[in-house]
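Take a look at this one; I'll ask things after.
Of the protein chains in this complex, one is absent; all others appear in place.
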């Protein structure tokens, strides 16, 4: 329950949406997609936090009923999500390379041959 | 025994022979009345029967650019659908087949002849036919909306009285409602719906002022331009049977009732009332109006008949 974290991730997500909605250069749109992903990753980590808990790494003998650790599941989810974010960015960038070769421009107002 | 009875129903009465005969007579009557209204003498009433037999004797020419099988089968499929519809329309107390959902069957079977005309026109490969089928499709879009609303209105009205509030789709139930309470047209709530249906009949039958599909002067007969001989005869027969079905449907929905009890007199009464409706809705409009343009047809049908039918629907809905 860290208020600063939550406010930070809301700001990141809203900024990401703002970039996707208003910027015309395709590369900036990809950066906006990345911002949304990182904002959500921060949200995932912050949800699993228990104040005063330690890292959830124990051997069998150390684990007692009164051990208090942060939730390990969101950390696994965050790892998956970071990997997915990296893959999305890679695919988007490869598409941008081919678009630049074919259309000659990176302006979203001109990459619009399919419309109506 | 049952097989023979159904074959009799399909082939003689009320199937192929009866509806063909009455349909051709009605279309002849229509031509005669229009001619008299225009101070001419006009052809004899049995002229369409002569036309039908004349066309059967002519040569069938299939143009080079046509797709043969679709071209030849299209009119026959239209005829099949129409003959099936005639089996479902009750003549006072008599029906050949009565199911619990007559109106739905009739509604979907009635789109098939229009689609058959479109397919026949498309298969003929002529540009006049291409323009004609696009106009026919616009006509179908125009009349489908008010027609559905009218049928829903009547079904809901009868259902609220006889079917515990659930909408009914059975024509025999509608006839028995009218036998009990008098013809539907005497109910003031349903008069707008009757007016809407009177306006829908000309466009469904394809007569002025709404016959944009077969506009003789503008597009040389439209989808039928390449037809000749026996297929053309079947299309003209379809046109005549459609006239009989639509007016008979109007009579059953709005002017039906107890009848006389004797089958032959009932049939004569139904045919006479159909003839009256033909004169009122088809001939009168044909004699005094010119053809509308394509855009005007769509605008007309989606405003006036739809508004009339919706007024009826709202009156029926809040009337209980």
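Letters A and B mark the chains in the order given here, with residues in each chain numbered from 1 onward.
To be clear about the criterion, a contact is a pair of C-beta atoms (placed from the backbone, for glycine too) under 8 Å apart; a residue touches a chain by one contact, two chains touch by 3 or more.
Throughout what follows, contacts and distances are computed from a predicted model.
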Protein name (UniProt record) of the chain left out of view, among "ABC transporter ATP-binding protein", "Hydrogenase-4 component B / Formate hydrogenlyase subunit 3", "Cytochrome c peroxidase" or "NADPH--hemoprotein reductase": "Hydrogenase-4 component B / Formate hydrogenlyase subunit 3"
Of B:49, B:62 or B:263, the one touching the omitted chain in the full complex: B:62
Candidates B:162, B:263, B:280 or B:298 - the one touching the absent chain: B:298
Contact residue for the chain not shown (choose from B:35, B:115, B:160 or B:311): B:115
Contacts of chain A with the absent chain, listed as residue ranges: 13, 17, 20-24, 26, 29, 33, 36-37, 40, 43-44, 47, 71, 73-74, 77, 80-81, 84, 87-88, 91-92, 95-96, 98-99, 102-103, 108-109, 111-116
Contacts of chain B with the absent chain, listed as residue ranges: 2-3, 6-7, 9-11, 16, 60-65, 67-70, 72-73, 76-77, 79-80, 83-84, 87, 97, 99-102, 104-105, 108, 111-112, 115, 118-119, 122-128, 130-131, 133-135, 137-138, 140-141, 144-145, 148-149, 152, 166-167, 169, 220, 225-226, 229-231, 234, 293-295, 297-299, 313
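In this section, only the chains that are shown with their structure count from here on.
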Euclidean distance of C-alpha centroids - chain A vs chain B, Å: 63
